[in-house]
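Contents: one structure, followed by commentary.
With one protein chain held back, the other chains of the complex are shown just where they sit.
We just call them A, B, C, D, E and F in the order they show up, numbering each chain from 1.
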Amino acid sequence: MTVDGTIEFIAALLMLSGAVMALLSAIGIMRFPDVYTRSHAGTKSSTLAVLLTLLGAFIHFASDQGFYSVRLLLGIVFVFLTAPVAGHVIIRAAYRANVKMSDTTIEDELKGVLQQVKQDAEADRTETGEIMSEDKKEELKHQEE
Amino acid sequence: METLVTILAGVLVTVATYLLLSKSLIRVVIGTAMLTHAAHLLIITVPGLKIGSVPILGEGDAGPVDALPQALILTSIVIGFAVTAVSLVLTYRTYQEIGTDKLDQLRGDQDE
Amino acid sequence: MSILILAILIPFISAVILPFAHRYIRRIHVGWFAMLVPLSLFIYFIQLTPIIANGDVIQSTLSWIPSYGINFSAYVDGLSLTLALLISGVGTLVILYSIYYLSPKESLSHFYTYLMLFMGAMLGVVMSDNLLGLYVFWELTSISSFLLIAFWYQRKRSRDGAKKSLLITVTGGISMLVGFLMIGFIAESWSIREIIGSVSMINDHYLFIPAMILILLGAFTKSAQFPFHIWLPDAMEAPTPVSAYLHSATMVKAGIYLVARFTPVFGGEAVWFWVVTSVGLFTLFWGSFNAVKQTDLKALLAYSTISQLGMIMSMFGIGSAALHLGYSTESVVYTGASFAALFHLVNHSTFKGALFMVVGIVDHSVGTRDTRRLGGLISLMPITFTIALIGSMSMAGLPPFNGFLSKEMFFTAVLEINEANFFALETWGIILPVIAWIASVFTFVYSTIFIVKTFLGPYQEERLEHPAHEPKWGMLVSPIILVVLVIAIFFFPNVIGKNLVTPAMNGLFPQLIAQGEELGQRIYAWHGFVPELYMTIGVVLLGIVLFLTKKYWQGVYNLFPEDLALNELYGGLLDQIESKSTTVTNFYMTRYLRDYLVYIFLFFILLIGGTIVFTGAYSFSLPENANITSLEFIIVLSMAVAAISILFAKSRLTAIVLNSILGFGIAMLFVLFSAPDLALTQLVVETVTTVLFLVAYYFLPEWEKEGNRRRASITNWIISIGVGAVFTFVALAAQGNKAFDSISTYFENAYELAGGNNIVNAILGDFRALDTMLEVIVLLIAGLGVYVFIRLKNKKESEESD
Amino acid sequence: MIEIMLTLALTLYGIAIAISVIRTIIGPSLPDRIVALDMIGVMLVSCIAIISVSYGTKAFLEVILILAILAFISTIAFSKYIERGTIIDSRRDD
Amino acid sequence: MIKHRYRINNVILRTVAKLVSLIILTLAVYLFLAGHHSPGGGFVGGLVLASALVLLLIVFDIETVRKGIPVDFKKVAAFGALLSVGTGFGALIFGENFLSQAFDYFNLPFFGKTELTTVMIFEAGVALVVVGVVVTIILSISEDE
Amino acid sequence: MNNLIAMPMMLPVLTAIILIFLRPYIKIQRTISLIVMIANIGISIYLLQLIQSNGILRLDFGGWEPPFGILFVADSFSVILVLTSSIVTAICLLYAFSSVEKSYEHMFFYSFINLLVAGVNGSFLTGDLFNLFVCFEIMLLASYILIAFGGKKGQLRESIKYVIINVISSWIFLVAIGYLYAVIGSLNLAHLSERIAEHGQTPIITVISIVFLTVFALKAGLFLYFWLPGSYSVPSTVVGALFGALLTKVGIYAMFRFFSLLFYHEPAITHTIIGVLAGLTLVGGSIGAVAYKDIRLVASYNVVIAVGFILVGLAVSTQSSLEGAVYYLVHDMIVKALLFLLVGTMIALTKETKLDQMSGLIRNYPLLGWMFFIVTLSLAGIPPLSGFIGKVLIGGGTLENGSYILLALAFISSIFVLYSLLRVFLSSFWGETIISKDEEIPMKKGLLIPCALLTIGSIALGLGAESLSVYIQDAAQVLVDPQLYIDAVLSSD
Partner (left out) sequence: MPAQFLINVFIALLWTLISDEDELSFTTFVAGYLVGIVIVFLMHRFFGERFYLSRFFSLIKLLLIFNRELILSAKVVLGHIIRPKIKFKPGLFKYETALRGDWETTALALLVMLTPGSVVVEVTQKGDAFYIHAMDVDQSKNALLRSLKRFEKAIMEVTR
């Protein structure tokens, strides 16, 4: 195996391991009990997967075509920058929208603090035309099941 | 692949048609958007799939794929967006003025 | 432009000018100006008589649409001239009469405008050689008649009468137009003369008889033949001068004229003979029979007119038999009927015009036309009575009045035709003289009623609006002139016979004339003791009996409510059409979008599916397929699943999330299929659309369960799958039937041609820049439109007021 | 060898995506769906990278970036919608 | 409208969004310029630009964005359309067919051999319309009372 | 190079954009719009002359030769329609000046009108399949906005249906383009025609032609007209008039173009279907026209009838019937605009919409009444008004072709036309006058003059039919002989 060949192999390996990571994350979002834990798998393990894959691609292009793709690097940066924020925002939304935590959850320090906040949010939603009521009904129904 | 994609387009058409036949305007609007997807899949399939490289000169070894359908689809995507925007806004204005988004309640007066 | 054309145009021109004359020259009654028109026309036509009597014709053409041979080609022969003289002559008298009849408070300018329109149109009808030109004028007569009937349009009865006449005559007119088109099509000419010239070539074309029937429909509706006569009594809502002019002397004669004019075309056909003759005869009977029971003098005259028109019609029918026989001695026998018809045409105009004017005078004088309130006017209105007497005696067919002459000739004709042995006349011929005779009896009866009920018997002033008195002299002039003619024609019938009727025969039987047939006849008041005379005597005797015993047999009319039924049929038909139309239209125009979409989709499925089956487009081989990788398969599958799941999504947000998956999927396919630009655009547009949905969701209600009944939902499924299947099927068939390579290899030179490596971009920005430019405009419209939708709101929704 | 690895990688990604699609469909809560959707977006980014490698073209690199950006924007939008019901405020709230 | 009785500390999101939107804007410009030779062009450029604005609108609010970019987006769209259609008419001045585009290569200081084409103007118009319209639509709906 | 050909579309587009910047200046907006329409009239007339002397003209956009680029093709058929639409629009604009609310005029009203016209003219002129789609979209988008301009309940309710149905038809259009491109591999109409002729109109092509037929049937209201009455009766008067005059005509135009230029090899299938649909349309339209008392509905169903009537001309496809159809198209555009303007004016003056709620208007508004009477006659094809010649020629065509049922339906329908409008005239204009002189809403000259112009137009078109005949024969010639079109487009010059 030539040097180039080796590098390309490494690149491919990176990509493949990224794929494995992704698969595992996907399994995670299937298996985990509530949206909070699922988000751990969903928004972040997959980040690593992307990191590996894009890196692999970057290396591949660099060795194969001598092309250092700024765009790929930028992509990596971008995913790193945004993925966690996305996770944060979803979780916050879930929490504020009263999505139940799994029964195994052992502490919730935010509960007391946000009680008032939640009530306010509740009031706001009804005020803005019961936009959420249907969504929430659905959730509640699911959680009952 | 071509057949598969065409069948997918067919499935989208079926689903879209079903949505179009519903009472709720929002469903109908989503249906129209889905129809557009199906048309695009059809058009992209026309010249045959995966038989050329990207239609950028100097990229790839095989000759470029038929670029014309792509140009058409691009135009259509943008038009589709415009139409969706308009119908969405109409839907919401209708709801705002008339108080329903149910089409069976949007029949209007009978003349006699 | 020749004087002839000008003659037709002058009434139209004056129709435009008269309102101005009315407005600016207040001191003189506008009718005087109007009268100048027919008067001068009459003089013009009179001086043409010698030429025409000589056997010559005058013609002149005004091009209208020469490219299609549609012109106003004026053609004057004896037939045309006869009618033209009637139109202008009676026209002059009627206008003179109207000057005194109509109150100056009426909208005179309208009246005379309509009248002028009518006059011009009528002249056009009788002088047109071009079929389509004729049709133009034909419809104009219907329209001007409509306007005149509804002259007092605030009255419901006027409007109804006008509507009825217009609907019936225009319908007939349209039928006639189709007939014209057919005959023009098979003869390849719009010229009646040329068509006559080619009759032998076209008369076995399968459209020949349909064309004949259609043209006859036009003639029958216009001439108020049974069962289309129902409009004429209602048309009596028009001012009396109009009734006198249009609805007895001229317009209703247009149908008669048409039959005469087309006799040389269709005359030899049995269908023509029987249809024209029998419809005419039945109308003759039906009109006279019904006239008897009328209590309104005008209605009586209306039915009388119907009857007389039927008589003329039937005579033309009988006369056409001559063409069946061709040039022979026998044929002259039958042409006599046509001769009589033409003669009666003139006679009828004189006495009927006079009678209508009498009714107008009576109405004007005492304010009613109801025979039950009238009576005993003889002493108070002696001149009027005299006129009425002469008119009705002529109408009844008694000497020494012109009606007698033509009626005798009519009897001769029906007797002659009874002898014929063609057209199955051996069997049915006897019916003709029988009906003719019976009808004449009733004619005698109603003529008697007209005189007796109005002028004899007790005078009941308390039942009248005003006490009876003779009218102004001006009103009497016209009827007097007419009755003078009634008598004059009796004594000098051959002035008319030789100068008008005989030349007019040329128009009916040009083929026979060409072969040297002599169709002119001398008219005699006295034939000796021939069957005709006995028939007349019988008419008088039985007529008197029937008149005297009327109250005993009047119950017969209750057995014949059919006339009413016809009217009811008309009214019922209109009501039914309206209400059924509403029902039918409401049935499918549900104003429910789903139903409309169902129609569209069914159309799509059935028509396209049907075409596939019908053309055999279902046999094709699938296109060559590229391989499918597992990723591709999964993506396609995921998209399908996501799409289907949208249908079951319980919240709209779920739906839009799933829709986003679709968007991602499409973009991914674009990547897989080497379309980076598309993938880019798709992604951004998808996201922006999603945002748009979310923004709009704020204002919209959460979606509810559809709550469709099971059946509706099954229907929806069937339709959806049908649409999907047809779509897919045609797509596969199209891909499998690739016939040509795409033109797009040309674009692969994008760099040399347009200086760009990105072919798609080069297409969008250069090769097909117009699409792009316009698409940008589409976007612009959407943007501005959304802005307008949201900003332009009804401040205070005052529902539906525009 | 490398080709097989890439194909395998794509297949694994495909399976991962399929699983995420299932999560999107079954929910149960809306945030669950958003999490899954976000994940699909990010995984597609990887897929495109691999496809670029296997097709040997640089033409999709922009797509990668754009997809990453848009997945982010979508997620933000959805989350804000769930949180507030409105995704674009008229006025500053702080 | 919503009365904000509870406050969300959006610091993470806002901070990242500022950064991200810079990246997106740069990318938009890049896509626009690169379109002639690689994927991109007026449409995509405009759309990406618009999506950056959408991000800012979501993360911040209309008031803030308007203050930051004080233009009438309807006019932007119209101006873009004017540019695009204008190039069409422009060709008439040179006696060319409507919408004829011209391109040539120039040696410019610093840029070297550069291709300048009227398509650029055309595409700039396209991009402006896209931005203008997308933002107009979203703003119009969002601002509705 | 004939850049002039682009102007009927491009001038309105440019104007529309410029007017956006002139938003506050209503007077200027009006003036410019009107000037542009008048310019278009002039250009169209000039083009007609040019076509007479030089044959069919074309403009290759960007200089790209067909079949690769997009081009506009100006033959007599398309230019006649452009001319008519420009005239109608100019007159409708005049009406708009006195009838449209100020607040609308500030809301880019004239821009949208210009864009609508641009879309219409573009559709007439384009020689490219996909470009036709785009032009349709411009027209449709503008119509989506205009139909609901003002945002009244009824408008929103109907416009949403209108939009959805048109979105679906546009979709079918796109799909059809995809199908055809798959088989033929080109987008240029002439090139498509050439290739189809070369390859033969195979079953699949016939099937595709029916897909196109579905699209155009929807747009034209051929058989699939159920969307039309609702939509056409809600917009403001001017918009309604433009819709009635222009929109369905574009669908009709496309049908004529496609089934004379592309899919003319299997008339036994395609043209028969068109004939059946036309017949059914005549029946449905006729029934609908007498079914309702709302005068806007009466007018709308009359649009439907005309569609059926004109399409009879295509179903028959003889030189004569095609000439008749072109005549009738021109006539119908003018007269339908007039009808809708009159109906709108009646409603504006009485604040009523049903014919039995109006009475005796002729006393209050005599000129209006007489114009309505003339429009009634004209639509019924009564000579010498404009409908006559078209009717005669189409009738003649059906005879040549032996299509007697169509002949019968076409002519019976004109009785229904007459009856439906006569009902309005009798009930609304005649009868007791119920509006006294003091409560009478004064008639604005600005409303009357445009109507009068159109009325004169109908009369002039009827009497002066000959002056158009050379152009119309030329138009039909191209429809009969597609090779003329192909040669003009594909020859390099």
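Note that contacts are C-beta pairs under 8 Å (C-beta built on N, C-alpha and C of every residue); 3 or more make two chains touch, one makes a residue touch a chain.
If you're wondering where the values come from, they're calculated on a predicted model, not measured in any experiment.
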Touch partners, limited to displayed chains, of the chain removed from view: A, E
Positions on chain A contacted by the hidden chain, ascending: 21, 24-25, 27-28, 31-34, 36-37, 39-41, 43-45, 47-48, 80-81, 83-85, 87-88, 91-92, 95, 101-102, 104-111, 113-114
Residues of chain E in contact with the chain not shown: 7, 9, 11-12, 14-16
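Quick note on the criterion: only the chains that are shown with their structure count from here on.
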Farthest chain (mean CA position) relative to chain A: C
Interchain centroid distance [CA atoms averaged], chain D/chain F, Å: 48
Distance from the mean Cα position of chain D to that of chain C, given in whole angstrom: 70
Chain F: positions in contact with at least two other chains: 13, 17, 20, 61-62, 130, 134, 137, 141, 144-145, 148, 151-154, 160-161, 164, 168, 175, 178-179, 181-182, 187, 230, 291-292
Sites on chain B at which at least two other chains make contact: 20, 28, 38, 42, 46, 53-54, 56, 60, 68, 72, 74-75, 78-79, 82-83, 85-86, 89-93, 97, 103, 106, 108, 111-112
Touch list for chain D against partner chain A, complex: 1-2, 5-6, 8-13, 15-17, 19-20, 22-23, 27-32, 34-36, 38-39, 42-43, 45-46, 49-50, 52-53, 56, 58, 61-62, 64-65, 68-69, 71-72, 75-76, 78-80, 82-86
Residue numbers on chain E that touch chain B, as the complex places them: 37-39, 43, 130, 133, 137, 140-141
In the complex with chain D, residue positions of chain E that touch it: 1-2, 4, 7-8, 10, 13, 17, 20, 23-24, 27, 31, 34, 38-40, 44, 48, 51, 54-55, 57-64, 138, 142-143
